[in-house]
Structure formats: C-alpha cells, structure tokens
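Report on the following structure.
A single protein chain has been omitted from the complex, and every remaining protein chain is retained in its original position.
Take a look at subunit A:
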C-alpha cells in the first residue's frame, strides 16, 4: 500500500513505538527498581552489596507462612468459586431468557470499583450489618450485634466473598461475550442442539459439548483474574485480617513505613509475590490437566442424564443468594449514607438525613477535582495513543505483532505491587517532583490496556472500503481519520473512554504511591474511611465511587443516540 508522507502519517507510524516504550520502560524499570533492593542493593541505606538478607528478614517475619497461605488460598478459592458458579449459571440457563436477565443484573457490577464493592460487602457482613439485622431478632434472637469476626476474619472468608462476587460478573460476561460472537456462539448452539437430538439432557449437553470448547476462550481471562486477585490490595485491606494481612497488603505497609530499612524486606516480598502469582497460575494449570484427564472417559461414556434438575435447582438457589447478596450490600450502603440514628436490630434507620452527603460534598471538592483531572488526562492520552496505534496498523496493513500485543497487557499481567514501588523509585531517580504528572502517567499504564482492548475490535472491523472510497474521492489519510473514521467510531470511542475513566477512578495503589500520599482521590479517601470510624461517610464515598463511572457510562451510551437523533 502506498502511504503519503505527511506529518499525520509520520506521527501515526511512530505511535506504536511510543506506546510500547511508554508501557515497557516503566514496568521493566519498575521491576528492576524492586529487584535490586530485593537482592540487597539499596544505596540510600548505604547497602551496595548483593545478598539474600532481604529474603532472610522476610522469612523471619512472624506470620509470614500465614500471609503466603492467605494470598494463595483466598485467590485460588475465590477464582474457583467464581468460575464454578459461572459455569453452573451458564449450564442451567443456556438457551433460556434468564441468561440475558442475569447478564443485565450483573453487568453494572463490573463498573463498581473493588474498594467500593469491598466496603459494601463489609457493611453487609459486619456484626451490625444488614445481614444480621435482616434475620434478627425473629430468627436469631439477637438484640445486640453478634460477636463474630466478619469482616476481617482470620481465615480470609470475607476476602473470598468479596473477590468472588467481583470476579463472577466478569467471568460470566466474558463467557456470554464469546457466545455472542456469531462464528463461535452459533456453532456451539448448534452443537448443543445436536447433543439434544442425540438424547442428552440440556445440562449434560452443556457440560459435555459446550464447556470443553467454551473453556478455551475463557482461560486467559480466568488466569488474569487469578493473577489480579493474588496481588490485589483494596479488598484484603478492607475485608481482610490485620494480624497478619495478605502478603500484598503487608508489602504495601512495609513500603509505606517511615522506617526505610523495611524497603529491602518489602522488595524481597514483592519478588515472592510474583512467585506466589506464578505458583497460582501453575496450580490452575495443574487442576486443568487433572480435570481433563479425569473427564476424558466421562465425556464419551454415553451417560445422558446427570441429575440435571437437582443441579438446576441448586443453581437457582445459588443465583438467588448471590443476586440478593449484591442487592442487599448496595441497599445497605445507600441506607447508611442517609442514616441518622440506627438502632440494632432495626432493618431501617430510625431517622434519615442528608447531612452526610452535604458534609461529604463540602470536603469532597479537592478529591473529586483530582479524580476527574487525573482520569480525564490519562484517558485522553490512552485514547489518542490507542487510536494512532490502530490507525498505524491500517496504514501498514498488518496487525501488531504477538509480542507487542503481550506488551500492551504487561501492566495487567505483572502484579502491580511488584513494579509500582520500583516505578516510584524511578520517579525519584529522575527527580520528578510533579506528583500530579506522575499519578497521571501511572494511571495511564493501567488505563491504556483496557482502552486498547475495548477499541481494537471496533477499529479493526470498520469496513476498509469506507477508507478506500474516501481516498478515491481525494481525501488524505488525516481527513479520513478525522472526518470519517472517528465519527463512524464515536460510539466505541465513547464506551472506551468511559471504561478508561472507570479504571482510573478505581485506582488505589497507583494513586497512593505515585502521588506520595499527597494526592487524594475519591478512591483513596474511600479506602481510608473504610477502616475509620464513620460508616456513614464511608458509605457516601463508596457510593460516589460507583456513581462516577456509572454516570460516564450512561453519557457514553446516550451521546451517540442524541447525536444521531439530532441528525435525523
């Protein structure tokens, strides 16, 4: 293809290199900035000898085994649970209108930031939470809050609940997305019909025919969920135990400690965190192999009925409990945000007031301003970089290589706790005092992969003949880009922008670290308040965390409709 040599085409051509550089350098540099202290090299403390004393110190920490077990166990069990329920829902409601209804109910959960979800679940399961109020005193006989350890239970059950409820909608929507693809979904549905015609009950047909194929498409998202949950900070911080916490939370506390000597132990911990994540991925792979081996003969044993009705009823109950849990968690949070005095065990507050919202709004202005500025800047940069990189694919007539594809997702694959501290160290090395810019840049690392993932398909699927026609009419590449492609892609661009904003809104650790604790956003405030005294203020902030992304998703959905109506 012959491409004109203009400023626009030159910019487009160089954009993938810039994008790769922006992703690779900070992540690898950040990893290096953690690896060096992990092995003893930390000149700020006068330590320039390489050695394993950081690891020795780490393994001498009281409760380290428990930390490791908590990280490993909560992540594995929550992902298994989320996957298990996802499969049950798919199997029970395959080809039924209920699947669409469940999808519609769970879809909005995706935009709820982890911190807000954790706060909502914390409110639900706390001793004086909505759950115990619902069943008291008529069933439990409790007149005062029970003496239970939820949240913050030492076994990490609250963390498992939080992670599973957040992971489940993601996995379900991924599976439904695969089934909605005409070339895959149609074939799978036809295969299911073939199984039915061969006498298989719908449930068995699903497990024996659909699941083996569908799983292949779900594997990567499952592994991503596993990797994320093993190193996530927000949910274990809000719902997890403190003595000891999960490894990721402990690392964060050591890094943030005023005692700089803990940095070496924290860095060694970050290296171990990567190993924990890797061992989880290996465990999952092992489970996969085992299930494959054990189910090989079961698939073809001719058994056509496998207690379909019992599993169906079981799934109905599980689905009902899960949706009710989410609904009550959200309802509880709304009630707390308007609650005045709320005596136990009343289900509703004794008095309602808007005072918490009013006082939050007066204190919220700076965090809200910071949240919006950082989110808009990082999202705008991500959208520009993504659009230019995708345009360069079309100009060079080839999609980006597999390696570049992997690099785009690097910040999502490597546990953020393992490179963010190194990145902050890099900011210090280049003497970057602009904490605002540092935060925007760090958010960009996490926003960019999601924006790229969200936009790439629509951009690549745009009928190339539109561009051919426009070029044959004399339109230069820049005109085709600005006046043709962007207006045609307005809807996916707005959705990708809303997603980028939502990702930026939800960032806790990157904001905390890159901002050196000096830049407050709605999310950092919400997490701080979650462990504080005021449940009501915490509820307001957590609700704001949910309302902000929801507002921008609604705007992204409505704007193209309004524009097209105005044109008509």
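To be clear about the criterion, a contact is a pair of C-beta atoms (placed from the backbone, for glycine too) under 8 Å apart; a residue touches a chain by one contact, two chains touch by 3 or more; residues count from 1.
Following the convention adopted for this analysis, contacts and distances are computed from a predicted model.
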item: Identity of the absent chain, which is to be given by its UniProt protein name, from "ATP-binding cassette domain-containing protein", "Phenylalanine--tRNA ligase alpha subunit", "Electron transfer flavoprotein subunit beta" or "Ion-translocating oxidoreductase complex subunit D"; value: "ATP-binding cassette domain-containing protein"
item: Residue among A:353, A:484 or A:516 that touches the chain left out of view; value: A:484
item: Residue of A:261, A:346 or A:468 touching the missing chain in the full complex; value: A:468
item: Residue numbers in subunit A that touch the chain omitted from display; value: 1-4, 396-398, 463, 465-466, 468-477, 480, 483-484, 487-488, 490, 564, 567-568
